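Written below as structure tokens is the structure these notes are about.
Only one protein chain is missing; all other protein chains are in place.
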Amino acid sequence: MLAYIIRRLVYGVVTLVALSLVVFLLIQASGGGPLDRLKLNPRAQNLIAQLTEQWGLDKPVMQQYFTWLKNFVTPADVPAADGLIVLFGKIGLRGLTPIVLVLSAGAYTVWAFLVKIGQAWWRPVRAFSLVFVWLIALWLAKSRLVFSLTWGESFRGDGPVWDNIFGAAGATFRLGLAALVMALIIGIPLGIYQAIRQYSFFDQVGTTLSFVAFSTPIFIIAVGFQLLLALYLEKWTGVKLFFVTGMSDSSYGDLGFMAQMGDIVRHLTLPAMSIALISIAGYARFQRASMLEVMHSDYLRTAKAKGLPRRRVILKHALRNALIPIVTLVSLDVAGIIGGAIITESIFGWPGVGRLYIQAINAVDYPTIMAVVMSIGIGIVMMNIVADILYGVLDPRVRYD
Amino acid sequence: MTDLLNRPGDGASDDAEGLAVEPITQWDLFIARLRRHRLAMISSIFLFVVIIISFVVGPLLKCDKGATECEFPQLWDHTQGLKDDDDRLLVNIAPRGSIPFGTDELGRDVLTRVVRGGQASLTVGIVTGLLVASLGTVVGALAGYYPGVVDQALMRFTDLILGLPLLPVAIVVGRLLPELTFLPDWMQSGPWGIAFLLGFLLWGSLARIVRAEFLSLREKEFVEAARAAGASDRRIIFRHILPNAMSPIIVQTTLIIGAAIIIEAALSFLGFGVRPPTPTWGGMAASGAGVAVRGFWWELVFSASALVMTVLAVNFIGDGLRDALDPTQTIERK
Amino acid sequence: MRAVDGVSFDMMAGERRGVVGESGSGKSVTAMSIMRLIEPPAGEIVTGTIEFQGQNLLALPEDDMQDVRGGRIAMIFQDPMTSLNPVYTVGDQLIETIMLHQHVSKHDARRIAADALGDVQIPEPMARLDDYPHQFSGGMRQRVMIAMGLSCNPDLLIADEPTTALDVTTQAQIMDLMLKLAEDRGTAVMLITHDLGVVAGFCDTIQVMYAGGIVEYGNATDLFGNPQHPYTWGLLGSMTRLDESHTERLHSVRGAPPSLINPPLGCRFNPRCDFVQDICHDSYPALRESGRESQIAACHLATELDLNTIDVTGVVGS
Partner (left out) sequence: MTDVIQPATIPGVGDLPSDVLIRVDGLVKEFPIKRGVFFKKQIGAVQAVSGISFEIKSGETLGLVGESGSGKSTAARCILRLLEPTAGNVYFQKTQDHGADLPPIVEIAHADKQTMRILREEMQIVFQDPFASLNPRMTVASIVSEPLIVHGVGSAEERLEKVKDLLRVVGLSPEHTNRYPHEFSGGQRQRIGIARALALNPALIVLDEPVSALDVSIQAQVLNLLADLQDELGLTYLFIAHDLSVVRHISDRVAVMYLGKLVEVADRDDMYERPMHPYSHALLSAVPIPDPELELKRKRILLEGDIPSPANPPAACRFHTRCPKFVEGHCDTEEPMLRELEPGHWAACHYPEVQQLF
């Protein structure tokens, strides 16, 4: 198992290096550069020369790449102790609650892995706790508690890339998580119901609708929601239900807790729904197929022949098996959700990584471009490994070597 | 041998056993199954019409000769209608009898642009599909048929491609394409460059599928029988394995075509795909979305509908093909 | 398509019945119908009654039927490799059944489950309860299935080709075990198989099925000794036997079983029968006594033919 994870990590690193090299070389090969816009200004000669020197733009391509790589992996000049002070000084009691939760979940995970417990119900719990480990890693990175990087300076003059990305990551995380949760809680039950009522009217309509959703580009969904559920809805009925730009209202800070929650939901719903819709269709189709396959299996016939009620046959024996392949689908879909977030964020003005990415691309701010591509790449590699481990945990038959 | 031929009824003669099925060819079966999939049939006709309109009717529309694109293409005699008496452009005209799809922000006829926009989308879809089908099949077939070093090397490379974050990479490359001077002109701008980009990003999944098919087919007894007869590797691959692996290849390719059209549209929407002024459905949706806020809904609605319906048709065809190409499927499903 | 058409039979308590037939003869469908495991999209029971201990199972509400399934009638299936749910331990699956039908505490159910595993001669039953199905071999899994089937002391056990997927030495173990358990507990067993050899050592009575109907029924000794239906006779003739050194050709039944979508008119065996006469094309023969007590055959000629005197090679040569 450990050897397997190590192997996957090494392949992941190779992929990431190749990815960085390809993207970097492509940026270099294109005629344009970060200073194009400055060059239009005849009085900026000195600045151009200074920046060229500072950013090393006159160096050979490979040297620039290695400089970038060095910046990418060099720790920031912030001592760990500072990190601790920042942490406990700034966060306060309310901020500490999730941290304690995350830490205890992590400790619990480690314990669960160390102590081998054969009970079947334990496995999914243990599997789920893996997610917490990931969250801890993210949080440690963000709080600069253990390690801290800079990933170079942004070419747009707004400081270390690391800070920009982690500043935006929270927004993207909120959006992506909301979309994922929506997709799971709507798509999977939908697929199960379709499978149970195979060939019914509901099933046929569901299948056709998921085809339509699957065939619709995300920007059309996003623009459609924006126009119909926000602009035209307000125009025609005068009800302002959803907001279409940003994460929260300007008055957010003055609101009470419930009002704040309401504000978050009203901002979050439309962009998250836009991303979720395609995933809902995908999950429903996949779950339906997976469920149908299980429903025709011999062990389900055994369960029926034992005299179990139909409900129990489906909810206990069929569902558990049919959910296993979903793990892989979800991990693969993370890349799709991030892609969807890039488009949706730019449509809804959501201050996340996606919008940052588009801005960076327009400015050919390659430290930021590279960092975004790399962090998404790292996320995908991690998710694939997590999915493989989850699969092994959920399915007792799987063994790695 | 003659004795054998005249052997008295062994109780096994073929007539007694009887053939359950009338003689029908695989092709007949395929067509019969496809026919039953009504949506796929309608979709095929629809897609055929779209292709004809985009590639045959589109270029026939009158354009200013020499211009790279038609600023004011005229499907019908709209030159007068599109300008008012003071020779000002009639921008954002709502659909009406003579201008059924209205005009856009620059006063261009939306119908004409929708018709011509199909070219870019379909070119990207088809070229990407062909690229993916050939690359994915070759890589998957080699990896699946030659285990060991070849398989390992090819699959590691495939994993690498599959590990790339698709949209971020497509966006950055799409943004840079026109500036990549080492590429030939036809790749730098327009649908071909995007198609090649997507083709190279999307073949991984097909390669994996083909490899898995080859791995399982290679162990099938009919392949062993061919080897026992002394057939060469080439004959085994092309006569025995590939024909049996065709259905997943075809189905996956249709899925890729749909996906490629969608991604191209997304890139154009963000401004990193086929560059204006060449009309594309994604680009029109972007500018349409801008004016739709002010109530001018038609450019968005017509371009988006064209896009969604085309992709939907491709996906329905893929679904129909999946059913029709499955040899295990009996003629029972409605 | 009618998979089973007009099948009627009785079984006594404690009887061991063999149901023999080739693929597509309707033997499994008959068993699944008794358990009411055939549901509408796949097929439905058009008419008929299935009376079990005075109750018509087909008229029973679903809730009551669930008590019958697994409680009073248990069933085991052909492929032990796929018949157990791979994600639950063997113990989970046994305990689930026991708690469902015997209404005992989980603790007691676990004890009963371990006993059941012990009864089917699985070593260290208490420890093995926590193993997953994939940790058992094929033969062991079939033992688990038997344990599960017998854990609630059913009155009838339906075994659908229980040893077809197993090796011959394992088959001998399983059949021996089933015989012992059935005799000890007085459980009636319906053994469905295509293998005439397996039923010979296990069953008291045998019914032979062909193309969706019963063609012959009798007690084992009589049926094997004096087959009355030409199909049974042909089937026995086409079997290779371990104890006989054949030098001549086998007597094969010519042709292949008919399609059930469009079965032959009259007797369904008529296209393959060596003794076919006009009447065989006209009417479907009913099961009737054929001169011997307790042996009935669905053949118009059953009383006229004396199959034992027919020289096998003579028929083939003609």
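All chains are identified by letter, namely A, B and C, in their written order; residue positions are counted from 1 within each chain.
As a convention for this text, contacts are C-beta pairs under 8 Å (C-beta built on N, C-alpha and C of every residue); 3 or more make two chains touch, one makes a residue touch a chain.
Please read these numbers as outputs of a predicted model, since none were measured by experiment.
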item	value
Contact with the hidden chain (one of C:56, C:137, C:153 or C:283)	C:137
Of C:11, C:126, C:250 or C:276, the one touching the omitted chain in the full complex	C:250
Chain B residues that touch the omitted chain in the full complex	1, 3-5, 7, 10-15, 17, 19-21, 23-26, 220-222, 224-232, 235, 239-240, 243-244, 327
Residues of chain C (touch criterion as defined above) contacting the omitted chain	22-23, 137-140, 167-173, 175-176, 194-201, 220-221, 224, 234-246, 249-254, 256-257
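Please note the rule applied: only the chains that are shown with their structure count from here on.
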item	value
Remotest chain, chain A as reference, centres from CA atoms	C
Inter-chain centre distance, chain B versus chain C - centres from mean C-alpha coordinates, in Å	52
Chain centre separation in whole Å, for chain B relative to chain A (CA means)	28
Contacting residues of chain B [partner chain A, same complex]	39, 156, 159-160, 163-169, 171-173, 175-176, 179-182, 258, 262, 265-266, 269-270, 272, 282, 285-286, 289, 292-293, 297, 300, 304, 307-308, 311-312, 314-316, 319, 334
Residues of chain A touching chain C in the complex	118, 120, 198-199, 297-299, 301-310, 317, 320-321, 324, 394-397
Of all residues in chain C, those that touch chain A in their complex	35, 37, 41, 62-63, 66-71, 74-75, 77, 79, 82-89, 92, 96-97, 100-101, 130, 132, 134, 145, 148
